[in-house]
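The following block contains the structure, expressed as structure tokens.
All protein chains of the complex are present and in place, except for one that has been dropped.
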Amino acid sequence: MLSLCLEIKNVEKSFFSGSFRKKKRTVFSDISFGVKKGETVGITGKSGSGKTTLGKIAAGLISPDTGMVLYKGADIHIMKKEIRRQYRTRVQMLFQDPEGALNPMKTIRRQFEEVYKLAGIEGNQSVLKSVGLSEEILSRYPHELSGGQNQRIALAKILLLEPEVIILDEPTSALDISVQAQILHLLRKLQEERTLCYIFISHDPATIQFMCDYEIRLE
Amino acid sequence: MSCLHIRDLSVRFPTAEGFVAAVNNVSFDHIGGETLALIGETGCGKSVIASAIMGLLPMNARISGEILFGGRNLLEADRELLDEIRGRDIAAVFQNPSLALNPIQRIGKQIAEPLIVHSGMPKKEALFAVRKVLLKLGFSDINEHLRAYPFQFSGGMNQRVLIAAAMVMNPKVLIADEPTKGLDMELRDEVMKEILFIKQQNHSSLFLITHDFEMARMTADRIAVMYAGEIVEIARSGDFFQHPLHPYAQALEKSLPSNGFQPIPGNPPSGTEPPPGCKFHPRCPYAEEQCRRENPPILEYNSRKVKCFLYA
Partner (left out) sequence: MRPIALKRISKPGLIIFTGFILVAVFSGLLSPYDPDARYEPYESPSEKHFLGTNDIGNDIFSELLHSSRVSLTVGLLTALIASGIGLFIGLVSGYFRGAIDEILMTVTDVVLMIPRIPLVIILAVFLRPSYWIIIIVLSLVWWTTTARVVRAKTLQIREMGFIDSAVTMGFSHRHIIFTDILPNVIFVLIPKFMLTVASAMISEASLSFLGLGDPTKKSWGMMIRYAFERGGFIQDMWWWYMAPGAAITLCVVSIVLIGFSLENTEPRISAFSAGRYE
């Protein structure tokens, strides 16, 4: 179905631990869902239920044990190089700890410059405006900025790649209440402007209700 | 019944860009037996107050004002007095349980430590008292738990253990700094229930520092709200949640999930270059000329305290 930006099919993941890796813990099995343009799917569950793992599988950071992740109908783990590169650009992930997602030793300006180079575009700082940041943050380091600002920076970097799908792993859980509200509104605005698909991971029912069209609950 | 009185407390830190006033002329009372919740967001200075009370501020902090407990100013107390009071009369539970526990010592030993050190109890007796406390708190498999090491348990479990440790000496004041940060919903409720249970049992007072409105509403007798290093409102819990007075408190309430996540415009003020006049005025819907020029004093209003010219 080509109207689906990203599709997860019958995905299962287990972790092995203990000596000789004998203990097997199945985090989830037979999960299937898809996201359409402009839609938000929520993934909820208690901590440890595998939400982040599922998110990382959708982002291509982890391979599932069985099942497939389909981008434009093709399995991301066996697709051809050009499509794989497309997948890498168009499917992005925003992480929970905003400061942790940025290299602490590089200035914000340098981090943006790297992304400009990667995306092959001219560096104009207009993306900053679309996330509500001023140019004065460019000369700073991540640890000098607040959680809200760092999360906006991470978001801006992602937007430069013109994504179709953004997987958001508890993007506001580490932020203060008033900042949470700001970021959630920003996310909604961007989704409307750019018809983005969101896969939104959160353990907070109120946030899920506010952001998502439908939800998947992991036990 | 003991009281903690904070008078004109200011704490400043030198940074590369100049002094940061983390706490600016804060005054309030903490009455024995009550639960006082200090609400504020990251960077408002609430944790600094807790550290100041416990005498745990870093060496480069410039402190002025008074912290009175039992008639004595803790800021001028010598090391001996502080050691006596800390852990015994005033106990604290801080945010990150994994940082507070020594990873290479068994849990039992760590919880029993205050008893052994302060009361001079022999180890066996101390462990027995600890077992009693844990039993009262509803822990299971107590003996195994005591013999285990912190890494064998989750953050939530360790936090509950730390609370037990804080209460083992029956302190008069328990300071809890974001005790449920990072815990999921169920654990949050459990931990708060435990804290309140112990508080009742021991007739101690609870100084709860949090950014969680809901938790404050459910547990506090009185509320104090902090913004940019200053206390902007103090009121009884019922009065406050029915109708917060200070514009910041009102805006905070509106941004709650239950009220639709309405965002507050603007950003929190910078530590090194705070706005002139009232610290909240750039983001306040009612700001006027006076607010830009003068920092409002704390005004009395219907037996509540607000730091805002609206109520002059």
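Letters A and B mark the chains in the order given here, with residues in each chain numbered from 1 onward.
To be clear about the criterion, a residue touches a chain if its C-beta (ideal position, glycine included) is under 8 Å from a C-beta of that chain, and two chains touch if they have at least 3 such contacts.
Please read all numbers here as calculations on a predicted model, not as lab measurements.
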Q | Residue in contact with the excluded chain [from A:L102, A:I137, A:L168 or A:I183] | A | A:L102
Q) Which of A:V11, A:I158, A:A181 or A:C212 touches the chain that is not shown? A) A:I158
Q: Would you write out the residues of subunit A that touch the absent chain, in ascending order?
A: 56, 59-61, 85, 88-89, 91-93, 95, 97, 100-106, 114-115, 118, 141, 143-144, 146, 154, 157-158, 161
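Definition applied: only the chains that are shown with their structure count from here on.
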Q.
From the mean C-alpha coordinate of subunit A to that of subunit B, what's the distance rounded to whole Å?
A. 34
Q: Over in the complex, which subunit B residues touch subunit A? Could you list them?
A: 41-43, 184-186, 211, 213, 251-252, 255-258, 260-264, 267-268
Q: Write out the stretch or stretches of subunit A touching subunit B in their complex.
A: 46-47, 146-149, 176-182, 184-185, 203-204, 206-207, 210
